[in-house]
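Contents: one structure, followed by commentary.
All protein chains of the complex are present and in place, except for one that has been dropped.
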Amino acid sequence: IKKIAVLTSGGDAPGMNAAIRAVTRSAIYFGREVVGIYYGYKGMINKNFQIMKSGDVSNIIQSGGTILKSARSKEFMTKEGREKAYQNLKEENIDALVVIGGDGTFTGARIFAQEFNFPIVGVPGTIDNDLFGTDFTVGYDTALNTIVQAVDKIRDTATAHERLFFIEVMGRDAGFLALNGGIAAGSEAVLIPEFETDMGTLETYIETGYRKNKKSSIVLVAEGDKAGGAFSIASKIEREYPQYDVRVTVLGHVQRGGSPTASDRILAGRLGVAAIEALLDDQKSVMVGIEFDEIVHVPFNKAIKNEKSVNQHLLRVLRMLSI
Amino acid sequence: IKKIAVLTSGGDAPGMNAAIRAVTRSAIYFGREVVGIYYGYKGMINKNFQIMKSGDVSNIIQSGGTILKSARSKEFMTKEGREKAYQNLKEENIDALVVIGGDGTFTGARIFAQEFNFPIVGVPGTIDNDLFGTDFTVGYDTALNTIVQAVDKIRDTATAHERLFFIEVMGRDAGFLALNGGIAAGSEAVLIPEFETDMGTLETYIETGYRKNKKSSIVLVAEGDKAGGAFSIASKIEREYPQYDVRVTVLGHVQRGGSPTASDRILAGRLGVAAIEALLDDQKSVMVGIEFDEIVHVPFNKAIKNEKSVNQHLLRVLRMLSI
Amino acid sequence: IKKIAVLTSGGDAPGMNAAIRAVTRSAIYFGREVVGIYYGYKGMINKNFQIMKSGDVSNIIQSGGTILKSARSKEFMTKEGREKAYQNLKEENIDALVVIGGDGTFTGARIFAQEFNFPIVGVPGTIDNDLFGTDFTVGYDTALNTIVQAVDKIRDTATAHERLFFIEVMGRDAGFLALNGGIAAGSEAVLIPEFETDMGTLETYIETGYRKNKKSSIVLVAEGDKAGGAFSIASKIEREYPQYDVRVTVLGHVQRGGSPTASDRILAGRLGVAAIEALLDDQKSVMVGIEFDEIVHVPFNKAIKNEKSVNQHLLRVLRMLSI
Partner (left out) sequence: IKKIAVLTSGGDAPGMNAAIRAVTRSAIYFGREVVGIYYGYKGMINKNFQIMKSGDVSNIIQSGGTILKSARSKEFMTKEGREKAYQNLKEENIDALVVIGGDGTFTGARIFAQEFNFPIVGVPGTIDNDLFGTDFTVGYDTALNTIVQAVDKIRDTATAHERLFFIEVMGRDAGFLALNGGIAAGSEAVLIPEFETDMGTLETYIETGYRKNKKSSIVLVAEGDKAGGAFSIASKIEREYPQYDVRVTVLGHVQRGGSPTASDRILAGRLGVAAIEALLDDQKSVMVGIEFDEIVHVPFNKAIKNEKSVNQHLLRVLRMLSI
């Protein structure tokens, strides 16, 4: 392996730039050439390639977004598209690929790797933390802190007006952000896709809180919650309890951006190095991850398919602390 | 005047606590007693009073929200309610009142002051900056910075994906936050209630930007814009330009909270002192404000009724800088 | 165990309030009474006690510092002082104690527990992360982020002026903050107490960086580094390399304060609950900690005496990424 390409794909996550920097510099450290591919798989097909030197990744460790851009590619879902992408890699003598992204990214990578027997290693980059086999994904810690800081601000106004706030956070299939954000923000309850939302229980919590002289309450709702998002839950509660002054905020895309936290930058640094080392150790079709503070290699297929479960102990902690 | 009461009312704004601190401490400095009224006019009717000492306002200068809480009061809109409130003030020998809030707060204050010939001075506390006679209101600078920081985050993801974002900010009747936020965040265009939104012009800007190789665009929309909010504008644009990848974020209540900026704390400090000095100088039914860095006294009636206009020169600046 | 006291002691750390909240609420959840002791062991001797209800720990999860205050106590180092403290606990029918702090705190706790056979459980609260048996201490993640944000700011000016900056961070005996902060901030090198500072190596790094056209460099120095702090190292380098434009910043006490990060709040929540559960499970003289995301119990004696080593793999990552 002499020339390694790197791309970012799917929803962007804070720390992707730190990961690009780590991939680029560690590859150069080991004497390899690096090519940046812009716009993910789309750029692989359109040959949006550029040689990357150490200086090209200077001063990006602190930036959100991704300097390599991201995009969706319908063409890459076709055999022809992937064939074209493969030819482009061959023409440029690219021997291996690092992809930074989430499950969609790894699904595409797996198929491509199989079809062309091409070495690909993945770095988990998604705010949702929903990849199996790694304790954390790059971007998750930053998004969690963004949520907590936003809820801190909303709590100011919730307390001043004694209101009940429903705050919707990202996480279509996974409640990591909502559950951990809820504990960190001192919320009264969380609604997450992993558990059927029991409106009765929710009401109990809210009532208990108010009875105990809590004058304001905050409930975090994951966007993927089966009860239907913050607005729909809020209107159910409003109907039931007209005495509550209910408000809704949907945090939205602010959760994807921002300067990465220390943890996310360190994680990105370690995983970026690990991805290059994995390629040099002849690994392919694996995601590098971190488990119990050690680097692990997880087959793409496992990272995508297996379910990563939220720590149920945390739900108990949340309940104890919201009394 | 021996005993002065202070309350916050209406939508809360960052810096209200710094204003409460300044009112309390400067009154004590001049040898007066201070009474905090909780829950605004509602608390005036329900006699939610509490003596305030210097130590009671320690360590609050940096907090968002208001330690005196805020609430709406329908009862205060009736003659009976105000009569009751007045009796409560008399019973406690309260001679004067400082109210911190926006136009609703001052409207109530003006009526009360007329009916009972009671000395009231107002401190402008609202994130909207829509009070006539003061260059800035307490909370505006903080909300502006909250907006800019949020847009900075969204720009990360807008740039990574090359999207067109419509971001809705507060300001039902006033475009200060949207216009100034738009300039500070480097947005392509702003839609504000002061001007009829001309969809044609908007389209021109967006098209010009894209033609000039701008790959992402951000448009700030004031919630009071006549074209109907960010979602409605976004869907018009989407229909017209299906090639654009359009997204909407409504910033919501995060704009009301958070630790106040340096400017807001200094403003709150100066106006809090000025409010007490105005009372001691026999002023009544005035809002204290700041114009050209000097303290001014503005009759409630002028502060509420007169229209404060946005600086049109800024619109020109925005246009030049978004090329 | 019916009545449990809680105190904070030693250097304060962000998240201590979140830990106090968790201890208080989980004890109440299990039907116990809670007493807050102000000013650490000093307050135990002076009987600075106060009953804590659930509402007393509302709205503190986001605050730095400690509402229970902290202090040093020489008297507690004497047998008489501790005897007095014990009598105070007995008089108030306090059956058990949770102490939140670092090694000094646990050393005192261990002696007290032995002398009076009194059940004490410790929660690790220190920004230095230097307690054995727990992967993280409460406050460490926040301090790390504070450092990284400060270095990000300094990098702006270092880059603009092409300077070499030595930045001193906390950590008298432990290099966790400097090493992890260095990786997260993209620094060129770190000097930590765990390793003899080899000036030659340092010079090599700096020279290499400059030769490779790096125009600015940042070196993080732990205050406990054997080479003598940032100022002393900087002057050595300046003598050696007069061509460099060298600057020094000592970050100082900002590292101890600030609103805790999401991680620190969650950790504080989990450990606070775990401390109460440990007492109810008849544990004593143990620190609760977190290892591999699971709660562990570590004898005070081990937590204090055993050395926790920095992850040497991280030094390698730092080197690769600073090329």
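We call the chains A, B and C, going by the order they appear; numbering starts again at 1 in every chain.
Simple rule for what comes next: a residue touches a chain if its C-beta (ideal position, glycine included) is under 8 Å from a C-beta of that chain, and two chains touch if they have at least 3 such contacts.
What you see is a predicted model, and the numbers here were worked out from it, not measured in a lab.
**Q** Just to confirm, in the complete assembly, which displayed chains does the hidden chain contact?
**A** Contacts of the omitted chain with visible chains: B, C.
**Q** Please identify which residue in B:Glu33, B:Asp128 or B:Asp141 touches the non-displayed chain.
**A** Result: among the candidates, B:Asp141 touches the missing chain.
**Q** Among B:Ile51, B:Met77 or B:Ile323, which residue is in contact with the omitted chain in the full complex?
**A** Going through B:Ile51, B:Met77 or B:Ile323 one by one, B:Ile323 is the residue touching the chain not shown.
**Q** Pick out which of C:Ser26, C:Asn48 or C:Ser70 touches the chain that's been left out of the picture.
**A** Within the whole complex, the residue contacting the unshown chain is C:Ser70.
**Q** Determine which one of B:Arg25, B:Arg163 or B:Lys284 touches the chain that has been left out.
**A** If we include the chain that is not displayed, B:Arg25 is the one touching it.
**Q** Identify the residues of chain B touching the omitted chain, counting contacts across the whole complex.
**A** Considering the whole complex, chain B reaches the absent chain at 21-22, 25-26, 28-29, 54-55, 58-59, 61-62, 135, 141, 144-145, 147-149, 152, 155, 159, 180-181, 183-186, 212-214, 259, 261-263, 265-266, 269-270, 273, 292-293, 311, 313-314, 317, 320-323.
**Q** Name every residue on chain C in touch with the hidden partner chain.
**A** 8, 11-12, 14, 16, 63-66, 69-71, 146, 150, 152-157, 159-162, 165, 247-254, 256-258
Operating definition for what follows: only the chains that are shown with their structure count from here on.
**Q** In steps of 5 degrees, what rotation angle do you get fitting chain A onto chain B on the CA atoms?
**A** Between chain A and chain B the superposing rotation measures out at 180 degrees.
**Q** Quick one: point me to the chain whose Cα centre is farthest from that of chain A.
**A** Of all chains, B has its centre farthest from that of chain A.
**Q** Could you put a whole-Å number on the gap between the CA centroids of chain A and chain C?
**A** Taking the mean C-alpha position of each chain, the two centres sit 28 Å apart.
**Q** With chain centres taken as the means of their Cα atoms, state the distance from chain A to chain B in Å.
**A** 35
**Q** Using mean C-alpha positions as chain centres, tell me how far chain B is from chain C in Å, no decimals.
**A** 39
**Q** Among the residues of chain C, pick out those that touch two or more other chains and give their numbers.
**A** If we look for residues of chain C contacting two or more partner chains, we find none.
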